[in-house]
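Quick one: the structure is below, questions incoming.
Note that one protein chain is taken out, while the other chains of the complex remain in position.
When the chains are written out, they are named A, B and C in that same order, and each has its own residue count from 1.
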Amino acid sequence: MTEDHSSAGAAGAAGAAGAAGPTLEGLRLRLGEFAAARNWQPFHTPKNLAAALSVEAGELLEIFQWLTPEQAAAVMDDPDRAHRVRDEVADVLAYLLQFCSVLDVDPLAALAAKIERNEVRFPVE
Amino acid sequence: MTEDHSSAGAAGAAGAAGAAGPTLEGLRLRLGEFAAARNWQPFHTPKNLAAALSVEAGELLEIFQWLTPEQAAAVMDDPDRAHRVRDEVADVLAYLLQFCSVLDVDPLAALAAKIERNEVRFPVE
Amino acid sequence: MTEDHSSAGAAGAAGAAGAAGPTLEGLRLRLGEFAAARNWQPFHTPKNLAAALSVEAGELLEIFQWLTPEQAAAVMDDPDRAHRVRDEVADVLAYLLQFCSVLDVDPLAALAAKIERNEVRFPVE
Partner (left out) sequence: MTEDHSSAGAAGAAGAAGAAGPTLEGLRLRLGEFAAARNWQPFHTPKNLAAALSVEAGELLEIFQWLTPEQAAAVMDDPDRAHRVRDEVADVLAYLLQFCSVLDVDPLAALAAKIERNEVRFPVE
């Protein structure tokens, strides 16, 4: 991200989260810029992005597939595995945000609505 | 979330995003409360949550699997499909956040770091 | 498929396996007939079938995602779950065979070759 870009408005501010760290909306916009700068948008159809999201979720699961519960709970103690976990989390979130961008879905509103439905569906006794 | 709940402390503030809508951190905390209130934490191991994330990503892909590119691009024009898309996006995000909670991973920092690595890996010509 | 099969009715001879039960090749051909009779071939592109295979594998995993190891080992003792397991195994195998048909891949030869590579890669001590 260049300073020029940062001053360009919404997208710029995106990356420029200051002390508070990056925001979801900032990262969403930054991913859009990243793809646009590389002319990747033609590949970013909803179907391709849904496939990519599923593939990356599989890569995250792969880290755990043969681990015992104990090993899985300690996965972040191993620097290589911890890096891999963060890397796959980033990929899943990246494709989820790009999917939401192309279909104009608000992921936070979708999740808030789902939690409300689940609070009715699974009442606390 | 009721006002009562909002005033209940950290988790409450979570949902209390005011005019700006729900925040990622707010939803993450709310999911934690939701699971705790139902004693679901024993099931929320990293491995189970990674599996659930992958399953939900598959359900999102399922919506698109037989669609043509044109049908896929218009998926939000059909109210039933649009609801299903939002519902599966919510599920993917919910399990991603819960996975991150149990392993203390910051998904926004992970994605920001990944974008930075990708900017080096895929330079714009 | 033999003429016997054609005259036997779609379902019948597919396996044409007699007492030995259905064969993989018989089922592969029967799936091809099934799709042809319903004009589904245009949907059966390699990419769509790979997506469908992944979706069905997710549905199989879904059965197990919250189960303890003990519950998972006993999954076939519950008639409903046992039916679901068999149903998802069938779906995975169906899409795998159809994928192999459209790309002219021999799944048995591919697996035999892979086992041979793995015998070199993971020697027995």
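In this text, a contact is a pair of C-beta atoms (placed from the backbone, for glycine too) under 8 Å apart; a residue touches a chain by one contact, two chains touch by 3 or more.
Please read all numbers here as calculations on a predicted model, not as lab measurements.
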Touch list for subunit C against the chain that is not drawn: 10-11, 14-15, 21-24, 27, 30-31, 34, 37-38, 45-47, 50-51, 53-54, 56-58, 60-61, 63-64, 67, 69, 72-73, 75-76, 85-87, 89-94, 96, 99-100, 103-116, 118-119, 122, 124
Chain not shown, touching residues in subunit A: 43, 48, 51-52, 54-55, 57-59, 61-62, 64-66
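Operating definition for what follows: only the chains that are shown with their structure count from here on.
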Whole-Å separation of chain centres (CA-atom averages), subunit A against subunit B: 8
Residues within subunit A bordering two or more other chains: 51, 54, 58
